[in-house]
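All protein chains but one are shown at their positions in the complex.
Right after this comes chain A.
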Amino acid sequence: MNSIWFKPELAEEIINNNEIFDQTQNVVTDIITQHIDLITLVENMEGILTNKEPESREKGMRFFTKILTELPRDYLTVSQVKFISKFYIDRLKDNHRVIPAVLQGFSAIIEMKNYDMETSGEFFSLLFREVNCQSQTRQDRYNIYFIVKKLMEKDIKYMKSLGPDFVYGFIASMDGERDPSNLIFLFNFLPEFIREIPLGHLVEEMFEVISCYYPIDFHPAPDDPAPVTRQDLATALSPCLCAIPEFAEHCLVLLVEKLDSSLRLAKLDSLRLLTDSCKIFKPESYTPFLKTLWSSIQREISHKADEELKFAAHEALSALVSILSRTANTDQAFENFVKGILISMQTAVAEATTVAQFVHATKVLLTAANGSKESCAIITKSMIPAILAYYDFKTSPKLQIASLDFLGDLYDLAKHWDVLEQTAVQVNELPQLCLTVVSQPIKDFQVAGFRTLIRVMNVLQTDLVVPFVEVLMYNVQHSQDDELLKVSIETIHAIAKKYPEIIMQLLVTGRCDIENLTQDKTALIKRLNLLSNLASIDEFTKVIIEEMLKVVSAHDEEAPKVIEALSESMSDISLFTEKKITEIDSDHGLVDSVVEWILREINNSVDVSNGFVLIANTIASLPADKQRNLLAKHTDNILDKCKYNDKYYLILESLYISVHQTVYESSFDDIMKLSLKLALNSELDSVRTKACILVAHFLNKAEFGQKFELFYELLKNYLTNCSKDDEELCPKLILLYGWITKALILRGSDTFLFWLQKIVNTLSNTQYSKQGSEAIKLIMSDSPNYLSSRQHCRTSLLYRQRMFQNFAKLTHKLPPLEGAANESYLLSWAYVFEKTPKSVLNNETTKITSIAIDSLNYENNDLLLVMIDVLCYFVQAKNAVISGSLQTILPRLVKLSRYVKSMDVRIKSLECLYEIANSYRTSTLLPHKQDILFDLAPSLDDKKRLVRNMAVKARTRWFMIGAPGEDKPN
């Protein structure tokens, strides 16, 4: 109770002792615990608050303000707040030194719960009269803006009632603000201010004050730790300039003027402002400016090199078309505007001699069409006939194909805006054009024509179907080109969806002669591909599948081809949905027929491998209960047969590989045991691999908890019983370890470490290190055929990162290796690096670069390719370790640039040399320049052209180092 603030000497103390400011927290505590009354405190400060010296008064206000800011916001009562507010407002008349504390104090007061809005009016009128905002310091100006913003948030109604004097005062106080962070603050709340508070006659004044910043030309100070960028300011300013429709006239005048500026940024900002303004201004406001706006936009849109400017111009055009279209029915201006665009762009299209020019012009039209429904209709109506004429007129194939693409895009837009009916006359011409195009037997034309036809399929009329089918069937039967074949089949598929009856009659029973499928041997495979593709359409499924399966069950010699076609088409999930496949299996017994076929043919010299794929893929698409049924039906029979011949195991594997995680039968244990046995002991390579895969799948899918434990125990027991000394077994074991590790790491189980350790151990063994690295390759690689989500396996996204880290940890403990073992060790690293996301490698640069540099001494293609690739990656990132070891790396790369065994290695090492020249500082590279130029000369005469190309690239780049005209800093 003897602290100084309990006594009248407090005033003296504040004047003399600056440390008292550190004790405000204690004062606040005393006030809250009611040891001292606020009034007593003020009374004790009387000496200083009314002191003659402004300096002392400032200190007094500062002290009191500090207490106010630290008081809880709801502590003071209504009358207390009112009293203090009055006091603070009154202080605005005081000496300029006192003002900062007053402003800070007032901004604390308005945050209080019991603040009375009524006092704000008086505050502002006094503030604007007594204080010249722009002569205050940065922070004080901020406080003024902050008070305005806060009060608006508190009671907007009251603020609206303050009238034009307040608006004028505010405009005057922000006029001339030049601090970037204050400006950002202002720009961020000004749009709301302008929208909410009636500006009255001050619209123009307000706009003038804001527009003087436009366009923003500002460079942040280089030493600013958190700089406000030009872009921030520009983005914030734009909404202020177009905050209310009343700004329209001023804003557009300004905008048109700045669009003509020679400054790129001014143009960019103006285009963006135009885009923003279209959301606010009325369409009529633009009418007087349309001509100038379009000519400016057209100029920017035809910019050759500046993509950003071009994009902004497209955005602006789209926004403008979209807003103007609102007056389409009442005002001629919109139509005139769109027609203006059409005329200029039609000229541009007609004059285009290159695809780039053509695409540029048509893109503008597409942007305009994309803007609104009305513009889309106008443009579609006039452009389709124009392009049709253009197609006949221009003979350049590239331009003709580009015009087809444009028509396709235009059709898509017309569909999007739902104007197909209005434009039916024009749009219906499109399929006819497609027919003209595809009638030329040139691949590029046909591909483009069919692609466009697929897009406009909805307007294809019946009379054109037959001619199309003629061309398509010819392609399907005779074309040697894969792409064309694929497109042709896609097109038939699309036509079949629209006109199933016609296609059924023409193709399925007609040309493909489904009933005597295998009579005609010519182009049988191609016909089968087409039919199996069409089978995915409901109308055709029954007919086609039935006929195909008939061939299979009849054990016709063409059955393998049928199975192959089916398996290929049905693995395309976009064609055959799971529902469709389930339906096919239940209606036609697909799996049963295939299993039966394989059982019959497996011992003859018939290729049944596609049958396995078909079974596995079909089962993958079935629901769990159907899977169970199929397994129950076939398992016992095949298990029996497996006892005599390992081959039968392959059927078993294809049945079990894709089951759902929930499917579990008692037979699983037996199959697991059988798989383990075969994985290690079967004579057949394919059976061993498939057995490993099935083991991995079981481990991966087993339910967490007891079932997994059981499987895991089973596995461990089996493997401990294996003889350790059998040398033939070891390579097979290591491979199995690889599969086990992969299955476990994919399900996110930590147990994988145990198996990975075993593999890593083999790396130090000269005899088995090769298999060790193979196992690592297996773990890192992936394939859609096993351990993927298609087979309902558990997958973990980040398993490669995990593998990378753990492999690094485990190999760390290996003894130093030599010779072949070291090569395998480095090779394993290569497999790991190859698949690990490059960004992960950044954490261990030193270690990785030293491994990569070491590897350059070994003559192993896989190893070299990956390691040089890793080096390239680090070089591109301007890694310092590499620039420090250039003396070692450069000779090794030069040596590899003449590596006889593989051209890929030669190319890759030349690429790395190119990257080095591109990435490092001239001073680092210059000492090596002459040597490298000399060393690269032989590669210019390499016997392979691809190597020579890369050698040219690298050598010409090295010529540039330090030469005049090199485009590189330092």
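As a working rule, contacts are C-beta pairs under 8 Å (C-beta built on N, C-alpha and C of every residue); 3 or more make two chains touch, one makes a residue touch a chain; residues count from 1.
Operating definition for what follows: contacts and distances are computed from a predicted model.
Asks: Looking at UniProt, which of "MIP18 family-like domain-containing protein", "Mdm35p", "Eukaryotic translation initiation factor 3 subunit I" or "Ribonuclease P/MRP protein subunit POP5" names the chain that isn't shown?
Replies: When "MIP18 family-like domain-containing protein", "Mdm35p", "Eukaryotic translation initiation factor 3 subunit I" or "Ribonuclease P/MRP protein subunit POP5" are compared with UniProt, the left-out chain turns out to be "MIP18 family-like domain-containing protein".
Asks: From the listed residues A:S396, A:N842 or A:T888, report the one that touches the chain absent from this view.
Replies: Once the missing chain is taken into account, the touching residue is A:S396.
Asks: Consider the whole complex, including the chain that is not shown, and state which of A:D572, A:D625 or A:E966 touches that chain.
Replies: A:E966
Asks: Considering the whole complex rather than only what is displayed, give the residues of chain A touching the chain that is not shown.
Replies: These residues of chain A touch the chain that is not shown: 304-305, 353-355, 357, 396, 398, 902-903, 937, 940-941, 943-946, 948-949, 952-953, 955-956, 959-960, 963-967.
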